[in-house]
Structures are given as C-alpha cells and as structure tokens.
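Selected chains from the complex are presented in situ; the others are not included.
Per-chain numbering from 1; labels A, B and C assigned in written order.
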C-alpha cells in the first residue's frame, strides 16, 4: 500500500483516475473480445466435459478475484483505521460489491457447471462451502457499511470487520476442509491433475488477466461514483 | 400517586403545571390523555366524562411528550404529513404547513432528515406538529425544553394564537410559560 | 381507512429509505439455513430429508428477528403515543403495521426459499410447494410475531423474550407448513395441509389485531 499513499487524497486520486480510466477501459474491452474468442471458439472442447469446460474460463478467475477482493478490503480497512486515508473508505465501499459479485459469479458458474458434472447444482463440499462463507463475509461487510446514518461510521465499522474477517478466512477454509474430509471422502471428480493442457491454460490465463483488469476498472469507476456521492451528501448537509 | 386534585378550564385558558421534580406533572398529563388509567377521578369535557367516548376526546387533543415522536429517517415535512394523515386529516393544506414551519424558523430544514437535527431543532419540529393538529386541547410536557431564545418567543406566539382562537392548553413546565392570563397549578410533594 | 393506508405507506417508505434492512433479513435467512449442513454434516440424503423442516424453521427465525423492532421504534421515539391518540381504532393501526411487515419480509422469504432448497437437493415440485406454503403461512407469522412484539414492548432483552412468546404460538403453522411438503413427498394430502395453513392465517387475522391493540395500550401506560 505504501506506494499508493500519494493517492490517499481523493482529489489527487481523481486526477490519476481520469488519466488512467480511458486507456484501461479500452484495454479491458479489447482483451475481453480476444479472451471470449479464445475461450469460446478457439479452444477445443474437453474430451470428457465437452463444451461445458468453457465455464471454467469465467469460473476460475472469478474465484481468484473473489478471494483477492477480500484481501483488498482488509488492506483498505487497515489504511483507513491506521492512516485514516479518506480514499480508503470510499474505495472499500466501491470494492466490496465488486468482490461480492465475482464471488457470486464463481458460485453461480460453479453451480451451473455442477449440474452436468455432478448431477446436482450444489454439494456441501469444502471448497464450495468456504466460498459460500466468503460470500457471506462480503454481505456482512456491505450491510454493515450501509447500516449507519453517518456513512463514515459505517466505513470504520466495516473496516474493523474486514480485518477480523481476513484473520478468520484461513481458519474458515481450514476448518471447512477438515469438516468435509471427516465425513465424506472426495467424491467430487475434478478436472485436470497437476498439468493442464496448454490449449486450455492459455485462454484461462488470458481470461484471468482480463478479469483482473475488469475488476480494477469496476472498482475505479465505482470509487469515482462514491467520491461524487460523498461530496453531494456533504454539500446537502451544508445547505 | 397524585391525590386530591381538581381543576376546570374555560376556553382560551392555559394551565401551567408546576411543582418539584417528581411531583407528578408528567403522570397527570398522561392521565389526561388517557394514556394511563387513573385509579380514581374523572375528566369531563363540557360536563361529559371523556372515558365514555375516548376516540372523540383523542380527536380533540394535540400531544407533545418528553419524546418528540418524529421518525429520524423521514424529513421534517414528511413527518408532519404522516402525523396529519394519522390524525385522519387526508390532505393537509400546504399553505398552513408552510406558515407553521415558518413560524418556528424551520423552512430551511423542512427537507432534512430529522435524525440530523439538534435537540432544539427537533423540539421545534414537534411543536409545529402540535400547531398543525388544529386541536382544541394542547397537552405539552416541558414545551420550552431545549428551545433557544427566538424559538421560545415563537412558541409563546403560537400558544397565544391558539388561546385567542378559543383553544385551551395544559403544560408541565419548570420555566415561565410567559403567556398573559395563564393559570398555574402547583403539584405538591416529592423533590 | 386513510390512516391505515398512511401507516402502511409510512412503514414501506421507511423501509424504502433503507433497503438494506430487508436485505439483511434475507441474508440472515440464507446464512442460518447454511449453518445446518455445517452442523449436521454434508450427507445429501440426510439433508434432503430435513430440508423442509430446516427451511421453515429458518424462515420462522428470520421473521421473528425482523419483528423485534416492529413497534419498538415507534415506542422509543414517541410515535406510539401519537398512534394511541389517533382518533381511529388502534386495531387498524396494528393490522397496518403487520401488513407492512409481511410485505417486506414474508413475501421475499417465500420467493427466496426455493432457491435455497436447491442446495439441499430438493426437486422442482417440492420447491414449488415450499414457496406456496410459505406464502400462505408467513402472514400468520407476521401477525403472531407482531403480537409478541407488542407484548414485549418496554421489556428488556426483548429479542429472546419475543422469540419465546412467539415460537410456541407459531408451532401449528410450522407443523402444517413443513407437514404439507412432507405430505407431498410421501404421497399424503398436500391440499388438506394447505387448507389448514390458510385457516390458521384467518384465525390469526381475526384475533391478533385486537390482542395487539390491547398490548399496545398497556405498553403506553
């Protein structure tokens, strides 16, 4: 975070984002177009899973970004509580729904994929469950940050929650793993072993980078909106 | 708790309830509004016991308690509109509302959510509601609490208008109501 | 009726100002439902067996949790005094409050339950039955919960007390709600169960507004 300190001031951040956003938008759209071509058309269907394998190109990157998003929230929470960076609060507010959405996309695509693969939309598997709990942690964060009359208080409460939540994430993951393996040996067939064929790996990595850019783009756009909204609220309160 | 008490009021009169802390002013006001049931005694309006037809009696009352009865999430104007409709008045006259708001210097705050108001500003909004209720009888518990100087003047003007229009009022207070022709009832004991 | 509409409108408007409040209740419903597999273990056949019961219980808890503020907010800010002093029947005011509560919780709960049912491995017919029973059963929960909320006004720890008062009264609804789905699965008479659920709702509608009004009056004293 230290290198981003210069962005802590919303006005300076605004200037930065205005310079970066156009290029970022164009890059994301182009990458997405190419990525979709690679994922949907160019890559071969899996010999076992057929065309459903294409879900993976969305599913896996959103899983990664869902998890990374919560780490981001914790980082922003720390910088709000410790350094009182005003931008951190606004960015956390902007990032939480984006992270939650990626988590939700992972859950949804996983569920849709599960139907043909396992015959059920949902099974109480460790990885699925810990992802679901991550989604709940996001929901708690979003609800808490909006539950206060004064948005600043919501920001700080949510920051505390994010810090405790991030300590708990590994605990949850580890406990859920143990919980599941205790009751039910892995009945879940997973694709791939250690090596994934390059014809799939390339589009996967491409989509991962694309969706990372999309994540950054969405967070920045929403941060701009949050800055405007906060200014509007303050102006209304003054009036 | 309160014993041996009897008083009558004519139209245009105000009665100030005074007395030591704990002498029963709040309790008496709540009894008059039928919010608590007195163990004995009767409240008569034009000679008729009001408990016989509580709804009509309630329709005659405007109430200001220790608590303001305002919703923090609604604006001042919305609060007043809902209060009017809950009293059964379907479409309050906008002009009257504006005049009452202006009297308490609330026009600028009319669209602010009540939760963002200070103690005295809230009190003024509640007084506006009392004025708008257009009721024959005002029951007020410490109406001057938290009001600043100009707001106290506004309250006195509103009260005088109400009395001049043939209304009557009963107010518990530690301060001087400051209205001409007011009567005072001192409750004894406690302290 | 103007007062009734005004009160429902006001409560809906208050919720509209804070859409998050409803979202939280629904989120609680989801989280509470997922706790059971975590406590009980992931075996699909056990879970499918208990799904209807768990979902109905979770819906009951969610409705009750959201009820504890039903009258408390009006009580604490003095609005209840104004309702008591309004020159129209307090019974109508009680009904209006419960009605607004059902619109913002019962209705969405009924819509959400089938989605959760999928995670327990329920089939489409059962999911539909789940939604129907909740639709018919939740008004009873709002009314009975409203009564409990009115009775506990001014008591401390009212969260648990409310639940304690309301839960036994809600047991018939729970039994016939979960029972209807069970009946569907085991070839019993779903329609009969549903009819009983509807009858329970009518009984609640006919009795609770008076009880709530009485409770509110004594809370004002």
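One rule holds for everything that comes next: a contact is a pair of C-beta atoms (placed from the backbone, for glycine too) under 8 Å apart; a residue touches a chain by one contact, two chains touch by 3 or more.
Computed from a predicted model, the values in this text were never measured in an experiment.
Just one of each chain type is placed here, yet the complete complex contains A x1, B x2, C x2.
Keep in mind that, in the parts below, only the chains that are shown with their structure count from here on.
Separation between the centroids of subunit A and subunit C, computed from CA atoms only, is 34 Å. Taking each chain's centre as the average of its CA atoms, subunit A and subunit B sit 55 Å apart.
With centres taken as mean Cα positions, subunit C sits 37 Å from subunit B. Along subunit A, no residue makes contact with two or more other chains. With touch defined as above, subunit C holds no residue shared between interfaces to two or more other chains.
By the touch criterion given at the top, residues 111, 120-125, 129, 132-133, 136, 139-140, 143, 146-147, 176, 179-180, 183-184 of subunit A touch subunit C in their complex.
Only residues 20, 23-24, 27, 30-31, 34, 37-38, 41-44, 47, 118-119, 121 of subunit C touch subunit A when the two sit together in their complex.
By the touch rule above, subunit B contacts subunit C in their complex via residues 30, 33, 35-37, 55-56, 58-59, 61, 63, 65-74, 78, 82-83, 85-88, 90.
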